[in-house]
Every structure is written in structure tokens, then in C-alpha cells.
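Got a structure for you, written out below as C-alpha cells; questions coming shortly.
Other chains dropped; remaining ones untouched in position.
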Amino acid sequence: MELLPYILDLAGTFVFALSGAMAGVKHRLDVFGILVLSFAAANTGGITRDVLIGAVPPGAINDWHYLGVSLLAGLITFYFPAAITQRWSPVLVFDAAGLALFAVSGAQKALVYGLNPVMATLLGMLTGIGGGMARDVLLAKIPTVLRAELYAVAALAGAAIVVIANMLQLPSPAAALVGAALCFGLRVMAIKYGWRLPVAATRRRRGRDPGSNPQPPPEDAG
Amino acid sequence: MELLPYILDLAGTFVFALSGAMAGVKHRLDVFGILVLSFAAANTGGITRDVLIGAVPPGAINDWHYLGVSLLAGLITFYFPAAITQRWSPVLVFDAAGLALFAVSGAQKALVYGLNPVMATLLGMLTGIGGGMARDVLLAKIPTVLRAELYAVAALAGAAIVVIANMLQLPSPAAALVGAALCFGLRVMAIKYGWRLPVAATRRRRGRDPGSNPQPPPEDAG
């Protein structure tokens, strides 16, 4: 039960690092910037989870493999970007795979540390979305997770499968596989078919009724 | 003395979550993005404080109520945004209320954990401004606190009241009330009357005197 999250963690690290490196290549960062972004995209979710559950130093700091895997993915992307960026943006697929693997491994680690089911599910989701959020914040963009098609929902579903299977004492590897497949499938289908969660119905034109304020609300909170 | 900060924390969580959700609605995030932003705006300040004082797992991770209150505020905002956004931007008022409640509860928790008066005051301020900073960073904006009318000063004043009252052994609930009222009042008055702290007098035109460099300084640090 402890080997599985480790392997999933490293696999997720690799694909998230690819996603971070691809975003860095797009933004014309230099090779070291790309490696920093690879590491940040790959490890921020796990590091945040570990700090929050009190597992310091975090695995990604204490264990060479996370660093090595992140750098490897960054270098591969740096030297062969064209092979990857051609045609359909592969960032989305790598991102979906990383999301799935991290949501599952994050939930498993939280369970190992004795968190209750709801919080283990949420920490799984956080592990999944944290890296992508860090990647986007570092590139001064609104994180994908806040806009994208079923992003966090997919992570939540994958993590929930793992936690529910644990409660029902079902075999952990199978649950991880099913959870990761569900998360990955949901996310990829959402991208392909443009599934989106609803957006709040702020009718900006509604200000026409008499007596209401015709100006739009101020753009900025400060 | 331990119940009071808890109640203040939950109230602050609710209003900051409203503030985060409103900002999310404005930026056309989907329902899950809005819930993530609600949670981040409401809990980042407290989580950061707890990690810094070594109280892990942080209250917001360990205790359902913070999550529940955040999601509730996010869903209310999602379903009834028009009622709130009409006329005068309410984000500012919610934000001021959250600032006041968090500055006070943050200072109280830091005192409970035995921090010295100055650092308890600063952690109160950090608790107050952390959530709003996270909300703005996630939306790729310069945080309100760095620009806005008496934002951090108000939080500092509210936290200082609590800490000073604690040093003078005055009753804690009254101090919390006075501190929160002072912070809220300062911030709302500053918004209403446009009170601002001074800005540094960088005279860009000053480069006219002979021998000086006519070009403006480079925009970017790198």
C-alpha cells in the first residue's frame, strides 16, 4: 500500500513536469526557467499536501527521485518540443494524466496519514490541482482549474473513488486504477466535447429596469 | 477565549468566501472555479498562519466547518449573483468585514499559541490580508492590499487592539468587538472618502536636468 502511491506519485510528477515544461516553452522561457517550471508544476501539489498534513520535509524535497524525474521531463521537452507541440496541444493530455495520477496518489497518502474520508478526498483534489495552479500563477495567468472543463471535478471524482474503496476495504491498486481512469476520462471527454460547468447568470444588461444603476459594477475590488 | 476566535473565524470565512465567489463570478469562472476561489479567499490567510505557527494540520483542513461555510457562501453567490452585484460593488464591503474578523481572530489565535505581541499583531494582519491576496493572485491581478485605501493598515489596527487589550488584561470579547469595528470602519471610510496612503514621489519628468538620463528606467527587473 505504500509502494503504489510512490509509483503513482513519480508517474504523475513526470507528466505534470512535462505539462509545466511545455507551458514554459510556449512562453519562451530559457532552459533553467523551464526546469524550474517543470519542478513547480510537478511538485507544488504534493509539497503543499505534505506541509498541510505535517509530513516535513516533504517527499519532493527529501527524495531525489522527484527532482530527477522533473528535470528529465523538463530536458526532454526542452530538446524535443516540436515533436510534442505539433497539432493538438498535448499539454491538455499530459495535464489530464497528471491530474488523475496525483488525485489518486494524494488521496492515498492522506489516508495513510490518517485523515478522515472527506479531507482525504479534498487533499487528493488539492494534490491534483496544486501543480497546475502553481504553473499558471507563475506564468501570470488565471489557473486553468478555475475555468476549465470539469477540471477540479474530475480530480475530486478520482480521489473519491480511492477513498470510498478504502472505506469499503476494496483492493487499493484496483481502486487507484479505476479512480485514475475515471478522472482522466472525465477530463479528456470534457475537453473533447466541451463539457463545462455552468457559469453564474450575471445579466449585465438587466440594469435597464427603471431606477437601477446603468453603469456596470466597478471592475476592480480595490 | 477559545470559542470566540472560532466563531469569528467562521464568520470571517463566510464573508471572505463571498468576496472570493463574487470575484469569480465577475471573471466568468464556472461553478467549481467559484467554489475553489471561495475556499482559497476564505482560508488561505488562516492556513498560512497555522502553517507558520506550527499548528498542522491547519484548522481549515482539519475541521469541516470551514469547508462547509466556504462552499455555502460560494453556492449562494453562484445562484444569486445579481442580487449582490447590483449597484455598489459589495465585494468591498464583504472584503472589509472579512478583513476585520480575520485580523482579530488571527491575532487571538497567535496569542493563544504564545507568540509575542508584535508578531501576534502581524500574524493577525497576515490572516486578514492573506485570503484576499490569494484571491487576487489566482485571478492574475496585483493584490488589492498592495494598492488599496488603508487596507493592511486597517487590519493592523484591528489586530493591535486585540493584542494591546490582551497585554492590559482587558476582556477579550470586548477587545475583539472594538478591534473588528475599528478595522471595518477604517476600511469602509477609506473606500467612501478615498483615503489613501501616500505614494512615493518618483518624478519621472525629473530627467530633464542636464546630464541626466532622458530614458525612463527599464520597466522590467529582468
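A and B are the chain letters, set down in written order, and residue numbers restart from 1 in every chain.
One rule holds in what follows: contacts are C-beta pairs under 8 Å (C-beta built on N, C-alpha and C of every residue); 3 or more make two chains touch, one makes a residue touch a chain.
Remember, it's a predicted structure, so these values are computed and weren't measured experimentally.
*Asks:* Wait, 2 copies are placed, so what's the full copy count for the complex?
*Replies:* 3
Following the convention adopted for this analysis, only the chains that are shown with their structure count from here on.
*Asks:* Go ahead and align subunit A to its copy subunit B using Cα positions, then give the rotation in degrees, nearest 5.
*Replies:* Between subunit A and subunit B, the superposition angle is 120 degrees.
*Asks:* Nearest whole angstrom, what separates the Cα centre of subunit A from the Cα centre of subunit B?
*Replies:* From the centre of subunit A to the centre of subunit B is 26 Å.
*Asks:* Inside the complex, what are the residues of subunit A that reach subunit B?
*Replies:* The contact residues of subunit A facing subunit B are 51-54, 115, 118-119, 122-123, 129, 133, 137, 140-143, 145-147, 150-153, 196-203, 206-207, 212-213, 217-222.
*Asks:* Under the stated contact criterion, what part of subunit B meets subunit A in this complex?
*Replies:* Checking each residue of subunit B against subunit A gives 19, 23-34, 36-37, 47, 51, 56-58, 61-62, 64, 67, 77-79, 81-82, 85-87, 89, 91-92, 95, 132, 136-141, 144-145, 147-149, 151.
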